[in-house]
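Excluded from the complex is one protein chain; the other protein chains are retained at their positions.
Labels run A and B following the written order; every chain starts at residue 1.
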Amino acid sequence: MLVLQAIIEGVLVGGFYALMAAGLTLVFGVMDIVNFAIGALIVLGAYLSYSITTHFHIDPFVSLIFTTPLMTALGMVIYVFLIKPIKTNKVVMSLLTMFAVATLIEGILDICYNSGFVQIHASYINNSLRIGKLNFPLIYVLSFLLSAFLLSCLYLVTYRTKFGRSLRASMQNPVAARLVGIDTDRVSMITLGIGIGLAAIGGMIFGTTNAFNASSSYDIISRLLVIVILGGFGSVGGALVAAVFMLVIQDVVAVVWSPVWGSTAFYMILMVVLLVRPQGLFGKKGVRAQ
Amino acid sequence: MTLLGVEGIVKNYGGIQALRNCTMNFQEGAINGLIGPNGSGKTTLFNVMTGYETPDSGKVTFRGKDITNSTPDEVFAAGIGRTFQLTRIFPRLTVIENVHIAAQRKGLVAQMRQWSQPDERARALESLDFVGLTKLSREPAGSLSYGQQKLLEFAFIMVAEPKVMLLDEPAGGVNPTLLKHLGGRIKELNKTGVTFIIVEHDMEFVMGICDQVSVMHQGSALLEGKPEIVRNDPAVLEAYLGTDMTEVN
Partner (left out) sequence: MSTDTTISQRPTPPSYEVPKAIRFGALAVGFLVLVLFPLVFNNPTISTIGVFAMIFLMAVTGWNIFSGYTGYIALGHAVFFGIGQYATAMLASYWQIPPGWETFLLIPVAMFLAGLAAIPIGLIVLRVRKHTFIVLTIALMFIFQLFAYNLRGWTGGSQGLEVSQPPWDGSIFNLPYYYVGLFLAIVAIISSFMIRRSKFGLSLLAIRDDEDRARSLGINTRNSKLTAFVISAIFLGAAGCMYAMFVGSVYPQFSFDPAFDLELSIMAFAGGLGTILGPSLGALIISGAQQYFLITFGGANVFLIVYGALFILILRLLPGGVVPAISDKWRSHVVRKEQRILDSELEGPAEAGAHK
């Protein structure tokens, strides 16, 4: 029973991680940028929601109306001022730039909010959903539903809209996309906006389900990176599968063995998979060295 | 005598058969041309011969030895040098450093020696002189023009004294004067005993320089023979015309 509970909880949390990983992997696919700042940005999103809910006493889900556009705009600003000017050695330089942005945000958050742990509060935070003998925290279920909804939206946008077509074209061949008149700069800007906008939502969910402080960003980024590598860089579907798979395993290990080894199992799986398939489960073969 | 040969090579990419039962022999001491319409498998064959791709089945032999499963560095060490369709030099290293790279030595002690040994330096300068780039030897290779980069690629393979050089579209994007220069260098090297295999779309260049021309079509050898014979063979025309007129230069 405990194991079944762990599996279902893993799926619920996995859905939420998949959402955050989708932002990361999408940005990578379009621009070749590993958005290392995503961890710090998620924590920023969490703090923004936290401030809004505590000061104005509104529901955390409602706070997204304010935080998401704000973070999307931040993403676009980052693109225009920091990413676009990079001319040479884009992959490495953009990663280091995002790394620096992450450090900057962490420092600022640490000053603004001190280092104490906080959690976003809502009246229903301790409620749970009972199905038979199983008990699920309501907030997990809600966040799973929200994540599933947003991922479907993302899917529809990429595969059913004109912007999505430009986006996929830029992913597959940026040079050719530019040649047929797609403004790849604009596509990149919007994609980074979406990627970071998703961080606002991810941050809210993270903040309601976990106590966090400024340095929680490392915990998030390390897991997301594992998920994205495992799923294969640039593959949104891969990230989804990997996220659910990893969190289910983590939760099961935590129940069967001990919580401490749950997160270690998370990383060990990565190592084992990479020994067999260096390009990740769903990755293209291009990144392999030998 | 056959220097480099492939026998029954099959290579599939997903559902596409890039090479189907391809058998070919390249004669020692000759300048061999390899032509065929786009997508006929010429570059894939090059990749298989130089260890970049492992064939699904079949055998690659070099001087009678099986090199099918060798890695690119082993293939090079055995004496097969190649150029790439899109020139690949080391843009941030200087021209002279580029030429030295191919003159690598095995063994730890040799590896830790200074890269520019006097004898190698002389050889490197000689090969640069051969292609006419001595003057630019201290420039970063990335600042050379496209044609000069092709010459540089040629020079740094030459310095390792390979038995056979595989050139993938040496004429592409090179102006006529430079091409003539390159053609002259190929012939001159060939006289010293280096065998050439040249993939090229520029028919004039191929027919003018090659002793022997092989034609590939849909992943296997269509025919081979002297340039004059190949030029007038109806099957060759068919192979080209059957696909796309524009590819025949």
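Annotations for the structure displayed:
The rule is short, and it goes like this: a contact is a pair of C-beta atoms (placed from the backbone, for glycine too) under 8 Å apart; a residue touches a chain by one contact, two chains touch by 3 or more.
All figures in this text were calculated on a predicted structure; none of them were measured in a lab.
Between the chain not shown and the residues B:Val10, B:Ala30 or B:Ala77, the one that touches is B:Ala77.
Only one residue from A:Phe66, A:Phe136, A:Phe163 or A:Tyr267 touches the chain missing from this view: A:Tyr267. Against the chain not shown here, chain B presents residues 50, 52, 71-73, 75-77, 81-82, 84, 88-93, 97, 100-102, 104-105, 110-116, 129, 132-139, 143-145, 147-148, 156-157, 160, 175, 177-178, 181. Contacts to the hidden chain, counted on chain A, fall at residues 28, 32, 34, 36, 82, 85-86, 88-89, 91-93, 95-97, 99-108, 110-111, 214, 218, 222, 225-226, 228-229, 233, 260-261, 263-264, 267-268, 270-271, 274-275, 278-280, 283, 287-290.
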